[in-house]
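Dropping a structure here in structure tokens format, bear with me for questions.
Yeah, one chain of the complex is gone here, protein chain that is, but the others are all in their spots.
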Amino acid sequence: MEAPETLTARLHGPDQPGIVARASRWIFERGGNILNADQHRDPTTESFLQRLEWEHPEADLAAEAAAFRAFAEGELGMEVHTQLSTHRPRVALMVSRIPHCFQDFVLRWHSGTMPCEIACVVSNHKDLRSFAKSFGLPFHYLPIDGTAKEIGEAEQLEALAQYEVELIVLARYMQVLSPAFLARCGCPVINIHHSFLPAFAGGRPYHQAHARGVKLIGATAHYATADLDEGPIIVQDVTTISHRHGVADLLRRGSDLEKSVLARAVRYHLDSRVIAFGNKTVVFD
Amino acid sequence: MEAPETLTARLHGPDQPGIVARASRWIFERGGNILNADQHRDPTTESFLQRLEWEHPEADLAAEAAAFRAFAEGELGMEVHTQLSTHRPRVALMVSRIPHCFQDFVLRWHSGTMPCEIACVVSNHKDLRSFAKSFGLPFHYLPIDGTAKEIGEAEQLEALAQYEVELIVLARYMQVLSPAFLARCGCPVINIHHSFLPAFAGGRPYHQAHARGVKLIGATAHYATADLDEGPIIVQDVTTISHRHGVADLLRRGSDLEKSVLARAVRYHLDSRVIAFGNKTVVFD
Amino acid sequence: MEAPETLTARLHGPDQPGIVARASRWIFERGGNILNADQHRDPTTESFLQRLEWEHPEADLAAEAAAFRAFAEGELGMEVHTQLSTHRPRVALMVSRIPHCFQDFVLRWHSGTMPCEIACVVSNHKDLRSFAKSFGLPFHYLPIDGTAKEIGEAEQLEALAQYEVELIVLARYMQVLSPAFLARCGCPVINIHHSFLPAFAGGRPYHQAHARGVKLIGATAHYATADLDEGPIIVQDVTTISHRHGVADLLRRGSDLEKSVLARAVRYHLDSRVIAFGNKTVVFD
Partner (left out) sequence: MEAPETLTARLHGPDQPGIVARASRWIFERGGNILNADQHRDPTTESFLQRLEWEHPEADLAAEAAAFRAFAEGELGMEVHTQLSTHRPRVALMVSRIPHCFQDFVLRWHSGTMPCEIACVVSNHKDLRSFAKSFGLPFHYLPIDGTAKEIGEAEQLEALAQYEVELIVLARYMQVLSPAFLARCGCPVINIHHSFLPAFAGGRPYHQAHARGVKLIGATAHYATADLDEGPIIVQDVTTISHRHGVADLLRRGSDLEKSVLARAVRYHLDSRVIAFGNKTVVFD
């Protein structure tokens, strides 16, 4: 009742008159009913971006999705992604030793508020194995040797391959993924960086923040790209600090930010609300 | 360049399939190009709400607006408001003695960031006359006698009538407008209340907040209705306080909130982004 | 190194000249070194409130604490609480079926960022037993029968009695504790209410918030008192919502607030930073 089965499409391409009208007419004429429609025109790149969500009780939604993609790619010249509300994307979590983002994500999933399947956990440490196991999650311990990173990454990719993963979430994974990994993993990767980017990119951002004497600390969830800490930003948030807070306090206060910022970003992605273009995102919230 | 002349329409009415498609097709087939489209379906009332903004370089936009209203009212069963981007709504400011919201609003308008004309100022005190005059604003000093309020309000309505006002902004106007005034003034009225409604409705909200020992204080901009402090909320915001803050500090810190919350709400209204329905609003931001 | 052993005292009583000087001199003359000193004077009640933290490497801190209490109670007329930094207060968690606050608290404790011992968990439902057990926590399932609440509460008090609990945390415990329970439990009780009190006191606050059309939702951590939702507020925070959010979204977004607000409040309490007086608190952050 609450949540009828729906079909969501994200469109992205060169702007031209009539896209809104033609896309909505296509849906209407086949008998669909649009529930949500949000759209954006980026003036710098003259591109059109849209999210459409509709219901079509009598139709086979998978077939409708394929037909819509054919239409919007062929006739509107758009790049199109479709997603059924009944589909729960398969997510792999990558994590090192710091537990809070990982555990928080698992608990959200377990309580039903994170609409995905957690396909597996990949870690370069063993620390979080028992927590993962207590929720029935496959856990792959694959250490990374700094001098032979490509070997470790090859093992990770092999492990991931068996799960048909649609999204990788780096829940405080403390290794930089190589461009080769990102090119071969075959799905988007969302990372949480523990600063308000572009401030304090790189390592030990809370130490940097403390040394600079800022009055706010932040967290940034972004798509991972070959340029470290330069990927399209999905969500950012901050919290206040003062001279009374040492680095340990920043780590603790920041961890709350990291958890909620990462969860909000992944949720937007899973709800098919994010379109990355260039080094930016549109988030249809 | 930056801002082409556009036409914005707000639609509100009973939901039915195909409204998005039919409205956008109407615009497209007449040669318009939709720049922004946002839409909402309220499940409780089963109503449809939409904001459409489009350009139509070759057309007479005023004629297009009239034609669209006729179409959307007649064929879609919607309540429709249209607005041209070239039109600057005429606003009346009502204020008593507390200056910050009033002065802030005038300065925004003067610097060009508040897209309206300030048609006149109506006050039950003389204090802000010289400030208003220094910006060339007509200032009507019309005191309200508590025992004969209807007489004072009648004078206010008479003064307002000559300006063809489209919006009244209560910038800390410390008198309650009677239901009769609201019924007769002929335009929406936006009020700023100095608390996070519904907490601390009524008088002296900062004193109430201090007595209760809250850790945040807020401000609420809402459409004024016959039920005091119960009108549809447009914008709310809060700021932190602590035990170190007395009532005077709350007044001072709150005044910053009031200025920005009122300005944001009026700006949303002027940009034709707000639809009030029942005791709520949709704000297409 | 990072954290030397320290002694913290909270003072509260009628203001009089010289308290700051006399308390700091007492510490100095016995050889202690003040690391943190914060103080507040409440003008309404003319009361003095202070938090002092000092180190005294050569002394027996427990003996110093007792001596300071005797001094400050006897000579300064203050109500005094002392706490050693090496002491980890014993906390009981009470919870019903909603897991997020409970699980979040347990994970903070487990990762070492919540300076307490979790002595036991008391619940009127069985749902969270296995999670509690996986962290080795005693779990008491004691259902409450609405028609014989005093019997259930007596069983709860009996269970709690064996743990010498110093703080009870209601982590979304969905029963109202009776005044008798609060009088007999022998320690402070911190509750999380899922609204920005005093707005939306009572039941189903997210439903109330949705019905009113507010643009922010909040959470409030407070000491539980016999007057439901009227206890001294420790921490409050809010997050933005819009017309796009239904009640289910409010519940989900609010749960993040609840977790962090409750954790911040309990942490302030455990760090001996809170003094409740009347229906307010001073939080020396």
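When the chains are written out, they are named A, B and C in that same order, and each has its own residue count from 1.
Please note the rule applied: a residue touches a chain if its C-beta (ideal position, glycine included) is under 8 Å from a C-beta of that chain, and two chains touch if they have at least 3 such contacts.
All figures in this text were calculated on a predicted structure; none of them were measured in a lab.
Novice: Using the definition of touch stated at the top, determine which of B:85, B:103 or B:279 touches the missing chain.
Specialist: B:103
Novice: Check each of A:132, A:233 or A:251 against the chain that is not shown and name the one that touches it.
Specialist: Candidates A:132, A:233 or A:251; residue touching the omitted chain: A:233.
Novice: List every residue of chain A that touches the chain not included in the displayed model.
Specialist: Residues of chain A in contact with the hidden chain: 40, 42-43, 196-200, 212-216, 218, 232-238, 242-244, 246, 278-283, 285.
Novice: Footprint of the hidden chain on chain C, which residues?
Specialist: Touching the chain left out of view, chain C contributes residues 17-18, 20-22, 24-25, 27-29, 33-41, 240.
Novice: On chain B, what residues meet the omitted chain?
Specialist: 2, 99-100, 103-104, 107, 111, 113, 134, 244, 248, 252, 255-256, 260, 263, 285
Convention: only the chains that are shown with their structure count from here on.
Novice: For the sequence-identical pair chain A and chain B, determine the rotation angle of the Cα superposition and round it to the nearest 5 degrees.
Specialist: 180
Novice: Give, as an integer number of Å, the spacing between the C-alpha centres of chain C and chain B.
Specialist: 42
Novice: Could you tell me the distance, in whole angstrom, between the mean C-alpha positions of chain A and chain C?
Specialist: 36
Novice: Taking each residue of chain C in turn, which ones touch at least two of the other chains?
Specialist: Answer for chain C, listing residues that touch two or more other chains: 244, 285.
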